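The block that comes next holds subunit A.
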Amino acid sequence: MEFGFAFSQTDGRPLYQQIMEQIKQRIAVGDWPPAAPLPSIRELATGIKVSIITVKRAYLELEREGVIVTQQGRGSRVNDTVDLRTIQRKELLHHLKQAGKLADTLGIPDDELLRLIDQNRD
Partner candidate 1 sequence: MHLPMAIECRGISKCYPHFQLRDVDLSFDQGTVMGLVGPNGAGKSTILRIVMGLIGPESGSVKVLGYSMPDEQIAAKRNIGFVAEDMRLYESETIAFHMDFVRSIFDSWDEDYAGLLLRRFDLNRNQKVKGLSHGQRVKATLLLALARRPSLLVFDEPTTGLDPAVRKEVLDEMMNALEDETRSILFSSHNTLDVEQISDYITFVHGGRVLDSRNKEEFIDGWRRLRLTNVNNAPLPTLPNIKGVQQSGRLWTVVVNDYDDEFPAEFTAAGLEVNTVERLTLEEIFLANVNFAKANAQPELAS
Partner candidate 2 sequence: MSASIIPQLVRKDFRLMSRTIAMFGLVSLVCIGIVAALYGHVPTWMLLNLGFLLLVSPVGTCGIVILMKTNVFEKEKSTQPFIMSLPVTVKEFTRAKLLINLPLFSAAWLVISAIGFYFAFGLGLFPLSTVPFAAMIFLGGFLAYTIILCVSLMFQSLGITVLCIAIVEMATSGYLSTIAYLDPIAHHVAGPHAVWNSAAIAIAAAQVGVAFFLIVATMIIQNMKRDFI
């Protein structure tokens, strides 16, 4: 089964994160609408030729984020209360958190961080 996922091993981001992002994109644009069933972990893994354990991890993380819902023995489906904005907002918060951490290690103070964010919005 073809899923049309594209991932790069030289991307730098772990595979499971790339898979999560591609699933979220499909949900965001409506190709995988709310309450729609997700392919089984095995189906997706053999379809995109990535290890089952990686796909499993992606599904687990997506469930943790509330994007999908998994029922024992029934598989996973898109969370029917999820919507585009919520997902994207969560993405933004995730990125901001990371930026914050990085700023801390680089020793960048809050006001400079805000200035940098502003500078980099187009």
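Candidates were picked such that all candidates are chains of the complex that A comes from, given by their letters.
One rule holds for everything that comes next: contacts are C-beta pairs under 8 Å (C-beta built on N, C-alpha and C of every residue); 3 or more make two chains touch, one makes a residue touch a chain; residues count from 1.
Computed from a prediction, not measured in an experiment: that's the story for all the values here.
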Chain touching subunit A (counting every copy) in this complex, out of 1 or 2: 1
Complex interface listing, subunit A residues touching candidate 1: 9, 12, 14-16, 42-43, 45-46, 49-54, 57, 102, 105-107
